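Excluded from the complex is one protein chain; the other protein chains are retained at their positions.
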Amino acid sequence: MMDYENRLHELGVALPPAPKPAAIYIPVVRTGNLLFLSGIIPSVDGTLRFSGKVGRNLTLEEGREAAKVTLLNALAVIKAECGSLNAVSRIVRVAVHVASAEGFSEQSKVADGASNLLVEIFGEAGRHARLALGAAELPFSAPIELEMIVEIRADQG
Amino acid sequence: MMDYENRLHELGVALPPAPKPAAIYIPVVRTGNLLFLSGIIPSVDGTLRFSGKVGRNLTLEEGREAAKVTLLNALAVIKAECGSLNAVSRIVRVAVHVASAEGFSEQSKVADGASNLLVEIFGEAGRHARLALGAAELPFSAPIELEMIVEIRADQG
Partner (left out) sequence: MMDYENRLHELGVALPPAPKPAAIYIPVVRTGNLLFLSGIIPSVDGTLRFSGKVGRNLTLEEGREAAKVTLLNALAVIKAECGSLNAVSRIVRVAVHVASAEGFSEQSKVADGASNLLVEIFGEAGRHARLALGAAELPFSAPIELEMIVEIRADQG
């Protein structure tokens, strides 16, 4: 079995503290061996690191970086829930909602910021189904909101 | 076990009749012990009670009220499917799509109209993962479309 915690270390990636929800909802719910995560935005220490729409306030490259920062938050949520990323048996589906300027149609390339890192960390288990969508607006003017469904190992909790 | 039907009564909340789908699809599909609901809008007796975009045609407060009305429709769908809300073991995930005026970024506060009521009714079992998203447009010019995944008790049906 791959050690994903070790893999993170090899990649020089440090997870942030798990972000706190903005309201009464919770970051993740487990049902059976699936985790459904709440929508996650590119905040760092409680402050949005990126803001606005991709294709207007942010370049494609910045959007992709925002997707990566958001993914790290999502992984922090999974780790906080399960104790270790090694609880993951499969990344099932990732949806990347990209706040998009009129006419911006590279949501797929933005989402690659999250998808590529998932496969770097989890290898085959990180190969996921994906949605890339262009939102009109996102909460707090975030450029990215990421949703995720993850399968965890049957021997987990 | 909490009696959610009784809890509704205590809160003075009456469920509407379950809304009918606009086309050939159906309001809810069960797979295993999960219910996947169709997108639900704030209609009452077949007529939209709220219409237009939040931040332009509707205030934040009206949007939040629309989210609450929509949630009651969703609960009516669950009750029609299972016979009683007591079939629910967990609210898994709720997504609130908010038809949003340009620049409106308080989708999270709008969604609270649904989230707060879920926790009032279901307590810990109502604490859900959540997405709040800003849609460009929604069917019938509804301000809210709500999607929901619910876990039901293993002894159901």
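As written, the chains take the letters A and B, and residue 1 is the first residue of each chain.
As a convention for this text, contacts are C-beta pairs under 8 Å (C-beta built on N, C-alpha and C of every residue); 3 or more make two chains touch, one makes a residue touch a chain.
Source: prediction; values computed, not measured.
S.K.: Using the touch definition from the top, which of A:M2, A:L15 or A:L34 touches the missing chain?
M.R.: Of the candidates A:M2, A:L15 or A:L34, A:L34 is in touch with the missing chain.
S.K.: Touch as defined at the start, partner being the missing chain; which of A:S38, A:S51 or A:S100 qualifies?
M.R.: A:S100
S.K.: Kindly state which of the options A:R30, A:K68 or A:H128 is in contact with the chain not pictured.
M.R.: Residue touching the chain left out of view: A:H128.
S.K.: What does the interface between chain B and the hidden chain look like in terms of residue numbers?
M.R.: Contact residues on chain B toward the absent chain are 21-29, 31-32, 36-39, 97, 99, 135-141, 145, 147.
S.K.: When the complex is taken as a whole, what residues of chain A touch the one chain not shown?
M.R.: 32-34, 90-95, 100, 102-109, 111-112, 115-116, 119, 127-136, 149, 151
Here is the rule we use: only the chains that are shown with their structure count from here on.
S.K.: Roughly how far is chain A from chain B, centre to centre by C-alpha average, rounded to an integer in Å?
M.R.: For chain A versus chain B, the centre distance works out to 25 Å.
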